[in-house]
Structure formats: C-alpha cells, structure tokens
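Take a look at subunit A:
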Amino acid sequence: MTEVRVSVAGVTVRFGAVAALSRVDIDVPAGERRAVIGPNGAGKTTLLNVIAGELRPTEGLVHLGEQDATPLPAWRRARLGLGRTFQRSTLFDQLSVAENVTLAVRARLHGGWRFWPARERAVNTEVEGRLEAGGIAHLARRRAAGLGHGERRILEIELALAAVPSALLIDEPMAGLSGAERRLTLERLQALPEDVTVVIVEHDLDAVFALAQRISVLDHGVKIADGTPAEVRANPRVQEVYLGAI
Partner candidate 1 sequence: MADEIQGYLDRKLVENLDRREFLQMGLTVAGAAAFVACGGSPTSGPSGPTGPEFKLGVVLPYSGVYAELGNSITNGMRMYFDSVGNQAGNRKITMITADEQVQLADAVAATKKVVEQDGVDMVAGYVSSPNAAGNRNYLDGQKIPTLVANAGVNSLSRAAKSPFIYRTSFSNWQPAHPVGTYVAEKLGKKRIQLVYAKYGAGLESVASFKETFTAAGGTIVGPDVATPFPNNGDQTPFVQAIQIDKIDGIYSFMSGTDAVTFLKKAYELGTLTRLALVSGAGFFVEQDVLAAITDAAPAGAITGLHWALTLPNKENQDFISKYSKKFSGRQADVFAVQGFDTARVIVEALNGVKGNTDNKDAFMKAIAGVSFKSPRGDFKFDANTNNVVQTIYIRKTVKDPKLGWTNQVIDQYPGVADPGK
Partner candidate 2 sequence: MIRGRFRAAWRPGLLAILTLALASVPMWAPRFWIYIATQALIFAIFAMSLDFLLGYAGLPSFGHAAFYGVGAYACALLALRQVDGLIPLLVVGAAAGALIAAPIGALSLRTTGIYFLMLTLAFGQMLWGLAVNWTSLTRGTDGLIGIPRPTLAGLDALNISLYERGPFFFLCLVVAILTFLLLEMLARSPFGKTLEGIRDNERRMRALGYPSFRYRLAAFVIAGSIAGIAGSLAAMSNGYATPDLLYWTVSGLALVAVVVGGARSLIGPVLGAFAVLFGQLGLSTYVPRWELILGTLFIAFVLFVPRGLVGLVRRA
C-alpha cells in the first residue's frame, strides 16, 4: 500500500455569501495522525468533504500524495486510497451487516461488475475476520436499519477500515458512544497500520490527545492554530475560542 500525503492549500468554500472555509492550508504528511478540532460550525466537516471530493472548493487545491485531486470525483479519490467515515452514520440500511462490509471489501478487490452470484471465498473470509475484529460478528445477519446507535457507529468505522485506506478521514467517531464502545473504537483506530495517514475530527479531547500527533484548530472557517498537542494546548487563542469554553 502506498503512502499518501493529504494536503489542502488555500481552500475557500463559499455557500452564497457565507464562507464556510477561508484560505485554509493544512498539510498532513504520509503516516501522520492529525486531529482537526474547533467549535460547532467551525468548518471541520466541510473540510473533510472538500478532501473527500464531495464538495468542490470555491478556491484552492487538494492534493492526495503527489497528485492534484481537485478535479477528481469522490469515487476516484477513493481509488487513490482515501477512505472516510461520516458524522451521521451512513450505512446501507436495507442490507445486512455482513453485506455492508462485503460491499466495502469488494470495492477494493474487484468492484461490483459481476453479474452472477459468485462464491467470492476470499471476500467472505475477510468479511468474517473484520466482523470479529470489530466485535460485531454476532450482528452479521441483522439489517443495518435495525442496529442501535453504538453498533451503527462501529459498523460505520468498520466500513471505512474494510476499504484498507492509505489515508482515512474520520468524522466524530465517538459521538454518542458509551464508555465501553469508546474504548473499543479507540483501540480499533490505534491498531491502524503506522503508514496510514489519518485526519480525525472529534470533540472528545481525551480521544484526540490519545490519537493525534498534531492538531489543527479551526474557528469560523479560519485555521487559527496548528501544532503538537502540547503547543495547541498552550496557544492562548485556542484557549480563548475553544478550550476556554470547557
């Protein structure tokens, strides 16, 4: 698996008169764990959407590895090794948990251009392994629509992991989870291979400090700080807009 650097340069996103992001530069070297924090409405999810290719920036460039990814659609970026999770769980509600993961695994192995029911032993074995590892093997045959909130969040992350991304965007994985579920999720994320680039948006600062090597802080669409956890903690502006509020 190739290593992928994720960087945005001078990105501005405008919705009508409102600028959700203005001139944001964030550069995440391959293999780094980067957290993006900031108050609600700071533009964190917008940033992830820009990187993932769901939003075209009004200005600025997105690079994945050495490639200019700005004009690429989301699915092409995914093929470059970019994976993501969503803030609100976005699962395949009508399908079973196993089928959910199967779709993710298959995307990586050969896509969906097979018009007859295939054996796919390799796919099935991998799916079983992943369900085990995620602690949701007992749910394999349940429909995704019928899962509880915590179970949905875990499946959400498993879907992203199953694509074996080189770079992973994670949007608020901990929101609404119980303590035990948080621990399990954290373990799963910490177990990611070292060369995977991670950009995580999270409000749970314990998780952020446990995971991140560097932290970027957004406020009202502007990057106000960028540095190691210690540096960020010490930054007075960050304390003012963000940490001070706690």
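Following the convention adopted for this analysis, a contact is a pair of C-beta atoms (placed from the backbone, for glycine too) under 8 Å apart; a residue touches a chain by one contact, two chains touch by 3 or more; residues count from 1.
Quick note on selection: all candidates are chains of the complex that A comes from, given by their letters.
On a predicted model such as this, the values are computed, not experimentally measured, just so you know.
Engineer: Looking at subunit A, find the partner in this complex that touches it; the options are 1 or 2.
Structural biologist: 2
Engineer: Per the contact definition, I'd like the list of subunit A residues that touch candidate 2 in the complex.
Structural biologist: Subunit A residues touching candidate 2: 52-54, 73-75, 78-79, 83-84, 86, 90-96, 98-99, 102-104, 106-108, 110-118, 120, 141-143, 145-146, 159-160, 163.
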